[in-house]
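First up is the structure itself, then whatever we jot down about it.
Right after this comes chain A.
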Amino acid sequence: MLRRTLLSFAAMLSFAVQAQAQQAPAEIKIGHLHASSGPFASISMPVYTGLKIWVDETNAAGGAYVKAFDKKIPLKLISYDDQSSTATAATLYNQLITQDKVDILVADSDSVLTSVAVPIAKEHKQFLFNPTGTGAAFFIDNPWIALIADPVSTIWPKYAADYLNDEGAKAGIKTVAILYSTNDFTGTQASAVRGFIKAAGKLDIVYDQGVPTNTSNYTVLINNIAAKNPDAVLHLGYVGNDIAFLRNLQDSGQKFRFLFSIYPGIETEELLKNVGPEGMAGVFTYVTSAAYEYKPEVGWTLEQFRTAWNKANTGLNFGFNSIAGYTTGLVLQETLKGTKSLDQTALRDAVFALSGKLKTLDGPFVLDEHGGQIGEITPLGQFTAEGKEVKLDVVYPPSLANGKGVIGK
Partner candidate 1 sequence: MRDARSVSGLRRVFGDLLLAGVVVAVMAVAPSVYSNQLLLFNFVMFLTLSQGLNVIYGFTGYLPFGYVGFFGAGAYGFALAVMHLHAPPLAAMAVGAAAALVLAVILTPLFRLSGAYFAIANLAAAQAVYEIVSNPALEDITKGPYGVSLSGVFAPETSYAVSVAILAGTLLLVVWLRNSRFGLSLRAIKEDPISAAMAGVAVVRGRTIAWLCSALIAGLVGGAFAWQISVFYPETAFSAQFSIFAVVFTLFGGAATLTGPLLGVFILYGIYNTIGITVPQYFQLIYGTLIVALVLFLPNGLVSLLTKRGIRVP
Partner candidate 2 sequence: MSPDVMPLLKVEQLEKRFGGFRALDGVSFHLAPGEVLGLVGPNGSGKTTCINVISGLYAGDGGQVVFEGQRIDGAKMHKLARRGINRTFQSPKPFLSLTVRENVQIAARYGHAGGAPVDLDALLASLELDRHADRPAEDLNSAQQKTLDLARALATSPRLLLIDELAAGLNPAELHRMADRLRVLADGGMAMLVVEHLMGFIDRVTDRVIVLNAGREIFEGTLAAATRDPDVIRVFLGGAAHA
């Protein structure tokens, strides 16, 4: 028995990587987790793949330039599979920090899988590059984290709410229905929207309900919303929720004057395949960098990245999460370029130094003092159907708009 115990410890110890380089290291180790299976796989895999494309691209060019050593250093991406399990993710984060001794730690992409990394990274004073984990609790009293590739959840719905309060009210929108999935990401946005609408005081919320995140049929919910006769409907759910909601809405024949939902703008290809152009026409959504050409000062443009993605033949749909992974890579690139050393404090300083100075295909990179992302905003857009495709125009704020919103009669 004792022997077995020791053997299994020996197995664990074999993961240990001893050498910690001094001076210019032979390679820079980037630790990351992804979920190849389970509920978070559909979000996690595109982010992982986007990051991987950046690593491969960088290594093909001889590595990432690090000013502190004045040379290019090859990257080594160590990405373990947590299978959407938080318990597994926790040990793997610890594995990356304590055994693999990675130089850079990048969290998995959903808030649930990011959450377990937060205390571990903080405990080991390891800076956590958090691609898309928007959980508000992560940033409280924690200097060791920054949100890299999407904004904090209170920023997300700001323009949608502003548009309703402003243009919507002018067009005669008086009542709003909110239907949201009860999880951290969409629940927080629902609270934010509720707050914005109540603060403006121009619109009445006539329906405000949460449903479990695994809800897959909205027919009766849509009927119930219709019974309240709202002018505007905001559906805040995950990608599966949006697919089911928009399909059921189409099947029901029900129309609303203004309809907003999250994922048509984030995973446009996936929604298009599942809902079809006619189901998306007229829908308001977030315009992510997947549908808006920001002028990058660093890295590929949207089209260049899309070409690289298609060439990589990932089997995954191209969408915002793909860009989030690549953007994370670009932020790492610029961080390495500017850092004084590979020390975690230096990395932290280098990331914050980028705030307001970096523009990627994901938009301007701006951090608040807690490490929350506030630059890569999500303007409001609206779809129009064009044959078998859809077109997404930014309709708000006016400074970014390249189209005019159409509110139904």
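Keep in mind that, in the parts below, a residue touches a chain if its C-beta (ideal position, glycine included) is under 8 Å from a C-beta of that chain, and two chains touch if they have at least 3 such contacts; residues count from 1.
If you want to know what made the cut, all candidates are chains of the complex that A comes from, given by their letters.
Owing to the predicted nature of the structure, the values given are computational and were not obtained by experimental measurement.
Visitor: Counting any copy, say which of 1 or 2 touches chain A in this complex.
Guide: Considering all copies, chain A is touched by candidate 1.
Visitor: Residues of chain A touching candidate 1 in their complex?
Guide: On the chain A side, the touching residues are 1-2, 4-6, 8-9, 11-13, 15-16, 36-37, 80-81, 83, 85-88, 90-95, 98-99, 111-112, 115-116, 118-120, 122-123, 135-138, 140-142, 182-184, 187-188, 210, 212-213.
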